[in-house]
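In this view, the complex is presented without one of its protein chains, the others remaining in place.
Letters A and B mark the chains in the order given here, with residues in each chain numbered from 1 onward.
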Amino acid sequence: MRRLRKIIEKIVEGVLAMSAAITSITVLLIIIFLFDEGLSIFSKKPVDDDTVIAVNSSNPVSKLTGLQIKDIFDQKITNWKQIGGKNDSIKLFRLDEAGTTFTEQQMGSNFERLAICVDSYVVRTPGVLLYFSSKYIPKDFHGKRIEIANITPYSFLMGKQWFPTAQPVAQLGVLPLILGTLWVTLGAILFALPFGLATAIFMAEIANHKVRNYLKPVVELLAGIPSVVYGFFGLIVIVPAVQKIFNLPVGESGLAGSIVLGIMALPTIITISEDALRTTPRALKEASLALGASHWQTIRRVIVPYASSGITAAIILGIGRAIGETMAVLMVTGNAAVIPHSYFEPLRTIPATIAAELGEAAYGGLHFKALFALGCILFIMTFIINLIFEFIAKKKKY
Amino acid sequence: MAKLSANKVNLFYGDNHALKDVTLKMDANTVTAFIGPSGCGKSTFLRLFNRMNDLIPHVRIEGDIVVDGEDIYSKEVSVDLLRKNIGMVFQKPNPFPKSIFENVAYGMRVNGIRDKHYINERVETSLKQASLWTEVKDKLKKSAFELSGGQQQRLCIARALAIEPSVVLMDEPTSALDPLATHKIEELVFNLKADYTIVIVTHNMQQAARVSDKTAFFYLGELIEYDDTNNIFTKPREITTQNYITGRFG
Partner (left out) sequence: MDKAHKIIRQKKVSQGIAFSIFGIITSIVVLILCGILYFIFVRGWPAMSWKFLTSMPTNGMTDGGIYPAIIGTFCLIGGSMLFAFPIGVLSGIYLNEYLLDGKLKSFINMMTNNLAGVPSIVFGLFGMALFVNKLKFGDSILAGSLTLGLLALPVIIRTTEEALKSVDDAYRIASLALGASKLQTVRKVVLPIAFPNILTGLILSVGRVSGETAPILFTVAAYFLPRLPHSIYDQVMALPYHLYVICTSGTDIVASRKMAYGTALVLILIVLISNILAGIVRSYFTRKNKI
């Protein structure tokens, strides 16, 4: 009987320990899944897998970057000389061109002879740049396949353009999204900090019990309102207001996003700062008052400095929330993937991009992986912020 | 005329009748000790003189508290000025989360003094009065929390002295300190007597005997006996006092 009970105790303890391990396991799994999918983008090329890019075998150029190909398509690059080849104009050859170059008779009614036509065209045109589906490339192809450089971390992080489904090459530069995220977050904190801190001070020190007892549940309730509801409110009230007040072509903008996010960050900042202010020992307040300081002087010179690390922690947590916020931002910022220049223009954040595009991205494809890579960036940002938060929140006063 | 006096003071914390008809007069440049078992109202009575009880909700005060001939609970009195004139040292050292210098300068700053020379001078003088100067003069910019408990308490005394009060209230200033630090503070109290009126709450009777001129014994919210310290400890009039000082309770 005794033995049995001991065994049961051990089993229960084991079950408890296993439950406690789940959060850690989840964090690890998140890291594994996110980074496995996200990092694999750096072994991919920015063109579709079944696209062949080739040149005449006499052409010395054997490597091209995604950007160069895009520039050739946009006719910003028109001569091989510009990219290290001979002085010869570039003749782009795509399916469109095939239709005008060859007759239907040459290609065959079901394009069964198209491959041969393409091959011979490449052989007889020294300046050709072939961009064709691999379906129409013959086995004994006589052109030279061009190697496309893999996506590099540098081009990914520093690229200024985000057109993940663009033809001929996907443009995967996340700089606009990172900057968009930071801009909106910064705006939100600049708005929420003074308001939140003032409210926290009012609630902790100035308001009497009764007022505080009314304020506290309201703030708690607002912390629980779903972000889509804030987004909805922003869309219907704040976006038109911003448009009207600042006379903008569209109201969806960094400013609208910052305001909505700021409102959403208020409850977090108020609650945590208020708690921090309340931890100030009574002895410290009394010491200040006993020296003839007024209540306001005591708040300003003793209570706020004493609570400063808690207040900082509140700000950090507010920033973390704002960076990761998805739905509200998606609904009010206009989602233009451009490097932000002003708060009065639309911009786009990382979470909003993932939410908006993942549904359309083909499973396992380049775009899909790129969105997971965005997830990695977001995860790293918030992870660092959390570490800073923990560090500050734990820091001893003495 | 008495420096501090209380006349028929009653104090209620809600329904709790914490002080009952207390009448007491203290002269300038004396050290008065309040003794009695804990919970008998010593701190409550002490805090009447700088109106610290005002901060507690649901407190009701009856009777007169007079400092320098002025009823300090009358409407015309400025609490800030009163507290500037009456310094206080608390049970546990409670320096501000600031530098040593700023701790001492705090009282001057909040009372509108901006003159740098004057502040520097006062900080030095006060630290010397609190016999802390030699220990901290090279690290005035350091955080006050780097000091030991005893040093922190002397810093709190210097902080109180810096705004030139005429009265210093001390609420069990040595209860959190070791014997050596306690000894230093007691010495200090003795030296300060020349310039200040000092009231010290203690439940250490040897301490009361060592430092005070007069002793008041409180029991259950009442002032049982008030006399020269010598008399209280050698020939108390009341049986309760006698029981207390001979250690029968408390």
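Note that in this section a contact is a pair of C-beta atoms (placed from the backbone, for glycine too) under 8 Å apart; a residue touches a chain by one contact, two chains touch by 3 or more.
Note that the structure is predicted; figures quoted are calculated from it, not measured.
> Just to verify: which one of A:242, A:263, A:289 or A:366 makes contact with the chain not shown?
A:263
> Looking at A:65, A:101, A:150 or A:294, which makes contact with the chain not pictured?
That would be A:294, which touches the missing chain.
> In the full complex, which of A:16, A:157 or A:190 touches the chain missing from this view?
Going through A:16, A:157 or A:190 one by one, A:16 is the residue touching the chain not shown.
> Any idea which of A:121, A:306 or A:389 touches the chain not displayed?
A:389
> Could you tell me which of A:33, A:163 or A:246 touches the chain that is not displayed?
Residue touching the chain left out of view: A:33.
> Using the touch rule from the top, list residues of chain B that touch the missing partner.
78, 80-81, 110-112
> If you put the missing chain back, which residues of chain A would it touch?
5, 8-9, 12-13, 15-17, 19-24, 26-27, 29-30, 33-34, 37, 194-196, 198-199, 201-203, 206-207, 215, 217-222, 224-233, 235-237, 263, 266-267, 270, 294-297, 300, 317, 320, 323-327, 330-331, 351, 354-355, 358-359, 363, 371-372, 375, 378-379, 382-383, 385-387, 389-390
Simple rule for what comes next: only the chains that are shown with their structure count from here on.
> On a C-alpha centroid basis, what's the spacing between chain A and chain B, in Å?
Distance between chain centres: 60 Å.
> If we count contacts the way the header does, which residues on chain A are in touch with chain B in the complex?
209, 281, 283-284, 286-294, 297, 301-302, 305-306, 397-398
> Which of the residues in chain B end up touching chain A in this complex?
Going by the criterion above, the answer is residues 50, 52, 55, 57, 80-81, 83-84, 87-88, 90-92, 94, 96-98, 106-107, 109-111, 145, 156, 159-160, 163.
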